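With one protein chain held back, the other chains of the complex are shown just where they sit.
On to chain A.
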Amino acid sequence: MLVRAEETTGTPAGAPAAARRPGGGATFLWLFAAMVAAGMVAPFFAYPVFLMKVLCFALFACAFNLLIGYVGLLSFGHAMFFGGAAYVCGYGIKTLGLTPELGILAGMAFAAVLGSAVGWLAIRRQGIYFAMVTLALAQMFFFFCLQTRFTGGEDGIQAIPRRPLFGLIPTTDDRVLYFIVLALFLAAFLLIYRIVHSPFGQVLKAIRENEPRAISLGYRVERYKLVAFVLSATLAGMAGAMKTVVFQLASLSDVAWQMSGEVVLMTLVGGMGTVFGPVVGAGIIVAMQNYLSGIGEWVLVTQGVVFVAAVLLFRRGVVGEIAALVTRARARGES
C-alpha cells in the first residue's frame, strides 16, 4: 500500500484528470447537483442511519484525500483526529450538556489543535517516514484513550443523548438528523472543493508534483503543508464528531490504527485525487461492512479482494477510471 502511494505521489500518473480538464467546473456543478438530489431522495429508499454513516465516512475520506490526493502526503494516523474529535464531542454532549453543533465544533477545535501539533512534527519528513511518524503518534494517542478515564476505556462513551440542534430542532428522529448531517457534509464538501481549486490549492498541487521546484519558486512549502494538514485533520475531526452524534457513542475502534487503514482503502477504491472518489469509496466500503455482515468472516476477505482488484485493475479508483474514460472519449472527439 505504502509503495503504491509513494509511486503515485512521485509521478503525475495519479493526477486528477477532472481537475485539469477545461470545463471541469461545469461538470462539477452537474455532478454536485446529482449528488445533492441523490442525497435528498436517498432516505426514502435506504435506512437513514446507514446513510448517515456513509456520509460521515465520506467526509472522513474526503478530508484524508485532501492530504494524500492533493499534497501527496500519506498520513497513517488520521484515526487520531477522527476518534479524538469523536471522544471530545461525546464527552461534551453527554457530560457537559452541549448541544450537537457545539459538540461538533468542540471536536473540530480539538482535532485542529492536535493536527497542528502532529503536523508541525510530521511534515519535517517525507514519504514512508511521514507515514510512520503519523502512525506512531496515532498509536500513542490510542493508548492515551485506552488509559484515561473520560473515554471509558474499552467500553467507550455510550448512550450520548441526541440533544436538539441549537436547542430548537429535535434530532431524535433519524430522518431529521439525516438532513442535518447531509447539510453539514455538503458544506464541508464544497469547502474542500474550494480549497483544492484556490490559488492555495494550486500551490499544494505544485508541491505534490515537484517539491524542490516549488521551493525554488519561493514558496515556503513547510507552511503550505502544515496548513493543509491542519485543514485535513479538522475536517476528519468533523466527520468523527458527526459520527458520535449519529451513533450516540464514541469507542476505541474510532482511534485504532485499523480506522486509519480503512480510510486509505476508501480513498484508493474510490479514486485518489478526485473530488468525488472518496465519497464513492466510502459508500462502497461502508455498504460492504453493513450489508455483508451476514456472511461473517467473508466480509474481510471480500474487502481484501476489492482492494486487490482496485490496485491491479483500476488503479485510479472507480471515479478516477471513469474520469479517465471520459477524457479519452473527449480527446478522440476533438481530434
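Here is the rule we use: a residue touches a chain if its C-beta (ideal position, glycine included) is under 8 Å from a C-beta of that chain, and two chains touch if they have at least 3 such contacts; residues count from 1.
In this section, contacts and distances are computed from a predicted model.
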{"item": "Protein name (UniProt record) of the chain left out of view, among \"ABC transporter substrate-binding protein\", \"Xylose transport system permease protein XylH\", \"Lactate utilization protein B/C\" or \"YeeE/YedE\"", "value": "\"ABC transporter substrate-binding protein\""}
{"item": "Which residue of A:Ala136, A:Ala183 or A:Leu300 touches the chain not shown here", "value": "A:Leu300"}
{"item": "Touch criterion as defined above, residue of A:Tyr178, A:Tyr193, A:Phe247 or A:Phe276 at the omitted chain", "value": "A:Phe247"}
{"item": "Residue, one of A:Lys53, A:His78 or A:Arg208, that touches the chain absent here", "value": "A:Lys53"}
{"item": "Where the missing chain touches chain A, by residue", "value": "47, 49-50, 53, 143, 146-147, 149, 152-156, 158-159, 173-174, 243, 247-249, 251-254, 289-290, 293-300"}
